[in-house]
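Note that one protein chain of the assembly has been removed; the remaining protein chains are unaltered in position.
The first chain written gets the first letter, and so on, giving A, B and C; residue counts start at 1 in each chain.
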């Protein structure tokens, strides 16, 4: 009986693969009973890196913007442990930008490490704040902030 | 340009698909700025449901057991919102049990809902606590606790 | 040099001291590296118990209510450990209800324990959602939900 999980396992990526890298400090309570970042924390770092980039670049106004991003899918492969008190660097790369949906890859690097400790991906669908229906087109400021995350060809 | 995320999107499952269902209370701080459970929280509920089942069934001793489960991959599809103060029910189903690795599906149901609000999957590899190398065989108590999560054929 | 922390240390209270007791499930990631609930988690349980009571009793509408509760002070004394996968019971008691401020005591009991593992207190000031200034008087539904937490004389 083959293990269906093995086929798709990606390789750890490297820092140079990411157009943007953002530092995030870890917290004491991120460490679980085994002394390493609990697997849940990684998703909190993904969220933080992506939204932090979009807010700083003017692409997302969480309080007053007309569109909001709903998360429809997330995933993560874990390669190495991360631990408090390390600083983690989150690398961001745009994988796909459609009319209303966006796919972003996020890699986490512990301290100075060149090799990713974890590799995540998530899919946002942008909806109208009131109707909660997918927008016909992304606002321009958001599209531009996302396009900064395109990897050089 | 096709959207690569669409092909694989699963359908929301139903409660009856799961051999075990476990209640988890939500928390005030689970709600994010949009008033719904932040996407990160779902993973905390997955972790809690699986480890809760294994500990109760005697399959996991987090303090003294000779093996520990490392998470190597997790993912989640989000269909509907969940919100505090709802109680969430987590349905558990064993997808695969290999020599040292295990794949479990977890679905989250808000309150009395029949249709899953989120559908997650994660992969554990069990390793020796000291060497951190994959075990040759799962401890019997763990294998039994996992086998309780097999869906009826 | 005397230790200024000792004087005020209260005794652990008992379940019967609380007009309301609410169950909260613990989570895998609540346990810290020492295998017990991290001290931060207790505050999340306080928040959850109080807001859960107020929402259920119709005293708090977090999305549309005209007033919102700002936390101005919290504190906790820790007596015993709590650990996942225990269910924790939160006991609630109104200590003071002023014109715009409220003081509530919250005790946490692990599983069936009669003696509190932790004893918290916090102070809310209710403000107008728009102006963020303290209200002249609590809305009646809120006052009633709070008064249910008065200990019998």
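The definition used in the following text is that a residue touches a chain if its C-beta (ideal position, glycine included) is under 8 Å from a C-beta of that chain, and two chains touch if they have at least 3 such contacts.
Bear in mind the structure is a predicted one, so any value in this text is a computation, not a measurement.
Checked against the full complex, the candidates C:73, C:114 or C:144 give a single residue touching the omitted chain, namely C:73. Mapped onto chain A, contacts with the missing chain fall at residues 23-29, 31, 35, 44-45, 47-48, 51-52, 55-56, 62-63, 84-85. By the touch definition given at the top, chain C reaches the unshown chain through residues 1, 3-5, 9, 33-34, 38-40, 43-44, 47, 62-63, 68, 70-78, 95-96, 98, 101, 103, 122-123.
Residues of chain B in contact with the chain left out of this view: 28-29, 31-35, 38, 40-41.
Keep in mind that, in the parts below, only the chains that are shown with their structure count from here on.
Annotation: 30 Å between the Cα-based centres of chain B and chain C. The geometric centre of chain A is 34 Å away from that of chain C, both derived from CA atoms. The residues of chain A that reach two or more other chains are 33-34, 38, 40, listed in rising order.
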